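As you look at this complex, bear in mind that one protein chain is not there, while each of the others sits in place.
Coming up: subunit A.
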């Protein structure tokens, strides 16, 4: 019986060895990508997850007022709560370890019921309040008659759980009413629907403007010989590399009523009164178009570079009019670039903050302005995260729509 030698192994062994070698190689390749994966995980997924968490987190009331929440569980949320609830509230407040918990509670309730901040802090400062339930109720009412209003109790009862849909609902102008049913915000408090719509409008205008300006430019660049094209590309890229703040400041200098553009137009007699170009929609659109233009030019240029000029020539030689050949043969081949550029510009502009903040009026601010405001000024991070989640969701949705329509992946090169 011939023994299998190492020089001549059976087929099965060979296959296993090959598989082993391949999987080793695969693992090695994978290990090389591990740092990147970890980096992505840490810098992208973790913050996004934290953001989504924060948008639904609601620990303040549950943490600070557990007995009050329990006492209010059977309350009908219409009539005045019974004395037991008042006693439970005072008991909870007196158990808080330090002011910062009371402060956090006051802030949370104030976003639901304006005025709750001074109410809660007033009661907290008035501690100790002693006596039986009825006496406690009377003392609180003497201290501040607003304790009789159901609005504040409803805010406590509604926020008894550690998770809340409230911030997310508020970001689309909805709210839970006293009974916990979802309803629209009162007319004068509806803001974010309009702001989101405005954000889309402005972004769409900017995308179209960029496309109109970039398409002919990119086409021209792609037809030039390499050396000239490179030189001109630098002209496109230098502003792209300049700080946004510098460019925005430059636009303020150019656009103001005694600025370069207005004085020049007046000097040559086109207009007699300076145009209002700054601190309104016009200023925002002009400067954002300028700032985002390279994001349109670059993908268009790279796609146009790869379109063989012979096709148009062939179409013309077969009898097509030059313009028709351009529209029917050339343009369709550049559509991936148009899609990628438009998507890029649109997504970048819906998240824009600094340019509208500096060049726009009060009614030109986009969603990011309010995210920044809630983060920095109001320090209401739940609301900021909910608005951030809204922005994220719309961006993803748009990308989904784009893939559906274009049936392609984002092609940038």
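By definition in this document, contacts are C-beta pairs under 8 Å (C-beta built on N, C-alpha and C of every residue); 3 or more make two chains touch, one makes a residue touch a chain; residues count from 1.
Assume contacts and distances are computed from a predicted model.
S.K.: The hidden chain: which UniProt name fits, "Spermidine/putrescine ABC transporter substrate-binding protein", "Hydrogenase subunit MbhD domain-containing protein", "Gluconate 2-dehydrogenase subunit 3 family protein" or "Cytochrome c oxidase accessory protein CcoG"?
M.R.: "Spermidine/putrescine ABC transporter substrate-binding protein"
S.K.: Which residue, A:181, A:226 or A:258, contacts the hidden chain when the whole complex is considered?
M.R.: A:258
S.K.: With the full complex in mind, choose from A:69, A:195, A:312 or A:325 the residue touching the hidden chain.
M.R.: Considering the complete complex, A:195 is the one touching the chain left out.
S.K.: If I consider the whole complex, including the chain that's not displayed, which of A:11, A:73 or A:377 touches that chain?
M.R.: Counting the whole complex, the residue in contact with the absent chain is A:377.
S.K.: Considering the entire assembly, which residues of subunit A contact the chain that has been omitted?
M.R.: 98-100, 102-104, 106-107, 110-111, 114-118, 121, 188-191, 194-195, 198, 256-258, 279, 357, 361-363, 365, 370, 373, 375-380
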